[in-house]
Each structure stands twice: as structure tokens, then as C-alpha cells.
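The complex appears here minus one protein chain, its other protein chains still in place.
So, chain A:
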Amino acid sequence: MRGTLVITRKELRQLFSSPIAYVALAMFFVVNGFLFYALVGGYTLQVLQLQGTPPPDFNPTRIIFTPLYQDMTFVLMLLVPVLTMRLVSEEDRARTMELVVTSPVTNSAILLRKYLDVILLFGVLLVISAIMPLSLALIGRLDWGLLGATYTGLVLLGAAFLAIGLFASTLNENQIVSAAIGFALLLMFYVVGFAQQAAGTGGQQILSALSISAHFSNLASGIVDTTDALYFLSLAGFFLFLGIVALEARKWR
């Protein structure tokens, strides 16, 4: 773990030495802030129309935060490739990978460390994003169960996204190309559910089982199901495995 933290400092230093990290993070917070503002505005209108007599199933958390975090996954699809693109690509370009690979560490350790680093960074993002519900908690009561399920979903979804982005970064020494590959893979898993109508009944089930959005919406609506958790974890595991294979294959190229 000590080694991990050391690398994290180096990794963070490198990430924040380029303006792209600031641009990406600014984008993340500005877009989420705007969505939050718009959703709170919409909620206020709804409350005014109800004139103080809310129906029994009226849940402010569901009205504001469920759509907010649904939209946030889309923003993350754009942000994650930017966070992961340089993890391996930049080391390849700067030829520092030759130092890392010839050190007494295995390829899986190299990749897992980078993965943990970027997960930590992602965790910090999520913690900062929690300012939005916490600010409303000051003036009203929130559905903490629903929020907890949603954040569990975000962590799982982030773990899968980051593994996909990290894998993309092992393929190419050009960061931009790595980001593009990462984005393309994420987009594929995202839109695969959209084709459900076109497929037959069997196909529908398969496509929906592969779709990121379908699994996340379960969690974002408060249903914590091991199937969804397993989906994200196996997606993460599979792409980490592919990344390790990609590093191993370089020796034989």
C-alpha cells in the first residue's frame, strides 16, 4: 500500500501538470452544477403547483437526484477517458515504461497500482459531488437510502469505466487515441441497450444485460441487486485482465 500511495503522488503530480485535467474536472463540476440547478428549479415549480398537498409517494430525492445522477453517468463517459488516457500511454511515449517494466514488479501489479490511483482520484470526485445533496440536506429531509444506493452504483460504474479506460491506455502511446478508444468502448456499452426494440425477445435480454444504463438505473432507483453489482465488477475485472494481457504481450511483439 505504501508503494501505491507513493505512485499516487507522482501520478497526481503528472495529471495536474497538464491543463487537460483541470479542463476535464471543470467540465464535470460545471455540467453537474448546471443540471443540479435546473433540477432544483423544476422541483420548486412542481411544489408550487401542488400547493402544499403532496401525494403520499412524493419523494424530492427521486425528483431531483435520480435524473441528476443518470445524467452524471453520461458526463462520466466523457470524463473517464480523459482521466485514464495518460496512465500507460504517457509512460510509453516518455519511454518510462521501460524503467517500470524492468523493475521487480509484475505487470498485474503495475496495472493494478495505476487502477487504484485513478480510483482514488475518482473517489475524490464523488466526495466533492456529494456537496449537492448535502447542501439540500441543510434545508430539508432527504431519502438517504436512495442516495446510498445511487452512490454505490456510481462507485461500481466508475470502477468499470476506469478499467475500460485503463485498458484503452495500454493499446497506444498517443493519449488522444487512447481517450478515443476508451470513449468508443464506453459508448458501445452505453448504447447497446438502445437497440433492444430492434432485437427479438432473446436478443433483448442479452442486450439489456450488457447495457451499462440498464444496470445503473436499477441502482439509481434504489434497488441494490447483486446482479448489477456483479455486472460492473465483472466488467472491471475483464478489462483489467485484458490490460494485463496487453502489457504481457508487448514482450513478444
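Odds and ends about this structure:
Going forward, a residue touches a chain if its C-beta (ideal position, glycine included) is under 8 Å from a C-beta of that chain, and two chains touch if they have at least 3 such contacts; residues count from 1.
Going forward, contacts and distances are computed from a predicted model.
Not every chain of the complex appears here, and the one that does not is recorded in UniProt as "ABC transporter ATP-binding protein", selected from "histidine kinase", "ABC transporter ATP-binding protein", "ATP synthase subunit a" or "NADH-quinone oxidoreductase subunit H". Screening A:96, A:135 or A:205 against the full complex identifies A:96 as the residue touching the chain left out. Residues touching the missing chain, restricted to chain A, are 2-3, 6-7, 10, 13-14, 17, 94-106, 251-253 (touch as defined at the top).
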